[in-house]
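Below is one structure, written out as structure tokens; comments come after it.
The other protein chains are all here in position, but one chain of the complex has been omitted.
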Amino acid sequence: MLNVGVIGCGGMGRDHIKRVTERVQGAQVVAVSDLFEEGAKKAAAIAGEGCKVYNNGKDLINDPDVDAVMIISPGFAHVDDLLEAIKVGKRVFCEKPLCTTAEDCQKVMDAEVASGKHLIQLGFMRRYHKGYQQIKEAIATGEYGEPLMMHCTHRNPEVGTNYDTPMAVTDTVIHEIDLCHWMVGDDYDTVQVIMPKVTKYSHPALKDPQFMILKTKSGVTIDVECFVNCKFGYDINCEVVCEDGALKMGTPMAPSIRKSAQASTEITTDCFVLFKDAYDQEVQNWVDRAADGVIEGPNTWDGYLAAVTADALVAAQTSGQIEKVNTVEKPEFYK
Amino acid sequence: MLNVGVIGCGGMGRDHIKRVTERVQGAQVVAVSDLFEEGAKKAAAIAGEGCKVYNNGKDLINDPDVDAVMIISPGFAHVDDLLEAIKVGKRVFCEKPLCTTAEDCQKVMDAEVASGKHLIQLGFMRRYHKGYQQIKEAIATGEYGEPLMMHCTHRNPEVGTNYDTPMAVTDTVIHEIDLCHWMVGDDYDTVQVIMPKVTKYSHPALKDPQFMILKTKSGVTIDVECFVNCKFGYDINCEVVCEDGALKMGTPMAPSIRKSAQASTEITTDCFVLFKDAYDQEVQNWVDRAADGVIEGPNTWDGYLAAVTADALVAAQTSGQIEKVNTVEKPEFYK
Amino acid sequence: MLNVGVIGCGGMGRDHIKRVTERVQGAQVVAVSDLFEEGAKKAAAIAGEGCKVYNNGKDLINDPDVDAVMIISPGFAHVDDLLEAIKVGKRVFCEKPLCTTAEDCQKVMDAEVASGKHLIQLGFMRRYHKGYQQIKEAIATGEYGEPLMMHCTHRNPEVGTNYDTPMAVTDTVIHEIDLCHWMVGDDYDTVQVIMPKVTKYSHPALKDPQFMILKTKSGVTIDVECFVNCKFGYDINCEVVCEDGALKMGTPMAPSIRKSAQASTEITTDCFVLFKDAYDQEVQNWVDRAADGVIEGPNTWDGYLAAVTADALVAAQTSGQIEKVNTVEKPEFYK
Partner (left out) sequence: MLNVGVIGCGGMGRDHIKRVTERVQGAQVVAVSDLFEEGAKKAAAIAGEGCKVYNNGKDLINDPDVDAVMIISPGFAHVDDLLEAIKVGKRVFCEKPLCTTAEDCQKVMDAEVASGKHLIQLGFMRRYHKGYQQIKEAIATGEYGEPLMMHCTHRNPEVGTNYDTPMAVTDTVIHEIDLCHWMVGDDYDTVQVIMPKVTKYSHPALKDPQFMILKTKSGVTIDVECFVNCKFGYDINCEVVCEDGALKMGTPMAPSIRKSAQASTEITTDCFVLFKDAYDQEVQNWVDRAADGVIEGPNTWDGYLAAVTADALVAAQTSGQIEKVNTVEKPEFYK
């Protein structure tokens, strides 16, 4: 049984506590922490009797009853708790982003490398979505040759006025940034953002849709349509074009309905419905591999790469140019 | 150039005149006939200058300027004109049904056999629909082994109150009667009709839907859902299950539309839209083969078999039993 | 925590022990029994330390440490253990069939009714398959009106020579027997079996495919193509035709692959892959509802109805006639 401490008791934190408590095998939440005591207590109640309550991450991390830590606090608060966890050598599940700046990401990466232990898994849950896994497995068979291109869409029904142009990168395409380099097994070289005609459903601070292009070091070219006011649904698509075949991600099982002169299938409008199983499985996988100290999911390098790539994309949003993704060389440790 | 005389100038007759005049190559309408002089004149105007007008089929058939005859009159009036055309040895395209009784069908068949010439093609236009032809061709490759079963639906949006229970056979499933035996290359042995729960959209004189089962002499089992108040569209489907694979008919090309939390494709509600090309091609094929005196399309035997099978199905509608399809032996002439 | 005893330690029994131990929340296996001591010990090892081993079901059922019982023994052995469990008032999960004769099923049903407690859930796992649940939920919205017909296929790649004609009912269509009456909320009135042309891949003791028709008391007409040597895959389909629309079950998520002049998606050949999640969820649901003594899944009446319906279908296989499904009246207790 893995005794887990959870830092950050907002909505997402409480979701994870519920997940570990009710659906994940082999783990239990033994401690929670939050700046707001009320929130922490409420969250502890989900975990059940005996769950300790802290008002800061450091104490929770250092509690000898805590085997492993989940960091679900706001992104800016991650860096200190990550470094503390590395210092004491505790396994971490950290919601994305790793940190909010590339510098902080690198600091964490350096610390982990120095520690010599793989400790951190990042919450890019989509890697655990069946659709992506099926494509990844198909590529791995070798039957389709080398991937050359990927076409992706990331469509949301709508966003609020607090969602601005850079968030298309940092909140939305950040998922494709992680997924696509994982799918093709390569890191990024350059990125570009093209701004199409703007939908009437957008607002002044948001250019929507956006069309982003990422090129990997080996030349795989990935395009992502990011359209967050598409109105019709939460619509995720991905096609990998290889030398010997093209692989399009399947759609979730749904009835085909004949009615009103149409054959139709539902498109979900809720990303949490679409990725429910993926959320459960990323945490289950993190728990399962605890015994042998392995991180199978997205790791610190992936978090660092995502941060640097996102910075380049945000720069490309205003420059209109092809921007270089300037990472340090990938440490041996993560190969 | 094949000079065609058209008997019957109602809506369907005028459609065929328009078809021959505007879209079919190698034929022209040189004469029309109808009991109602006004109707005949209107129809002749579609064909253009010089088109003769008759008030009976016999005179038209015997006009030396008429090479071939299209019989588009009401079903009960077919038999006399068919026999006359056989007598003078003129090629015939006859809208379904061949005749309204099995006895008349047999009379026509006997006359054609006696004449020693293949003269009559019947207007079962669906054989010329691309969807059915693709399945037929796939079966013919031998790659899928012997057909064992067929599952069909024949769905109409709605019918009027003049449409009663027997018409499900004589107006609707009559198409599947012809198509299915052609698809599997076999004649019928027995039929059965099952009456499911009745839709609220039906009326007292109509049991709707109906589920019909036809078994061929070699044992191929064909089921047809006939649902003429299905509301959602004119929806024709067909799957042939063979020993080495199952073949489902394709759907007409139509955009896939994402809107309102649905991915949808249109289902037509108009059978004339669905089979427009098939209507053109059945007549074109009839014209094309005139020179060498061949009937490639549905022939007199098919018309006779359809009549006898329909009689058995109508009997089965009330008996609830498995009914025998009692045909004479197929003449060598049609093998 | 629900302490479960498992009777029957064959392959399926061990699967269930593994399931409860590794994937189901809120339950653990505390005892197992099997006639063969070796098998029982092996099975107990899966459950882990402290799991007791019995050589008969009765002792296991009466063990005070056992809260609930899973009966995974051969079908003929179910009746005694079911009656014993009812006698002592313990909750049961019983793999299908309930019993091998309608008489035994009725005996168990009478005993359960007399006990006044809902105790038995039957292992018709398909009710927990997402595809069927989505259709069931869609019907329940009322948006599509009353169900009138269902079209089903149950196709297996191939069967051994030990699989004979009656097994098409008792091993294969038994699933549709349960599913379909549950989907439309009605019991069966009559059944019929039609024997199409036999595939070359069958053997003398097996008529394959078979086409079965079940009619419910309200007239819903269900047809099932049972084709156990279809070669191409484990292919389950289901369409419910309602007054205001038709609902076709979705297909499992799978990549669409373009290669070799084809766009294709995989059809699984393994029913355990297709229904993996359903197996987990039926047991999870049984465990979840233990606290409040509710049976949400298939119950004793369903097991009885399945047995009587299967008997009628087996009779229909040889009679070729429409056979009556002669059940007792449904006890108030199960309404």
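Note that the chains are named A, B and C in the order they appear, and that numbering of residues resets to 1 at the start of each chain.
Keep this in mind: a contact is a pair of C-beta atoms (placed from the backbone, for glycine too) under 8 Å apart; a residue touches a chain by one contact, two chains touch by 3 or more.
The structure displayed is predicted, hence computed values, not measured ones.
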| item | value |
| --- | --- |
| Contact partner of the left-out chain, one of B:N3, B:N62, B:T101 or B:T265 | B:T265 |
| Option touching the unshown chain, where A:Y54, A:Y163, A:W182 or A:F227 are the choices | A:F227 |
| Residue among B:M12, B:M249 or B:C271 touching the omitted chain | B:M249 |
| Interface with the unshown chain - residue positions in chain B | 22-23, 25, 130-131, 134-135, 138, 143-144, 244-260, 265 |
| Missing-partner contacts on chain A, residue numbers | 145-149, 151, 194-201, 209, 211, 213, 215, 218-221, 223, 225, 227, 230-232, 235, 241, 243-246, 320, 322 |
| Positions on chain C where the hidden chain makes contact | 231-233, 235, 251, 258-269 |
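In the analysis below, only the chains that are shown with their structure count from here on.
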| item | value |
| --- | --- |
| Chain closest to the assembly centre - both centres taken as Cα means | C |
| Mean-CA-position distance for chain B and chain A (Å) | 59 |
| Centre-of-Cα separation between chain C and chain B, whole angstrom | 44 |
| Contacts with 2+ other chains: residues of chain A | 251, 258-260, 265 |
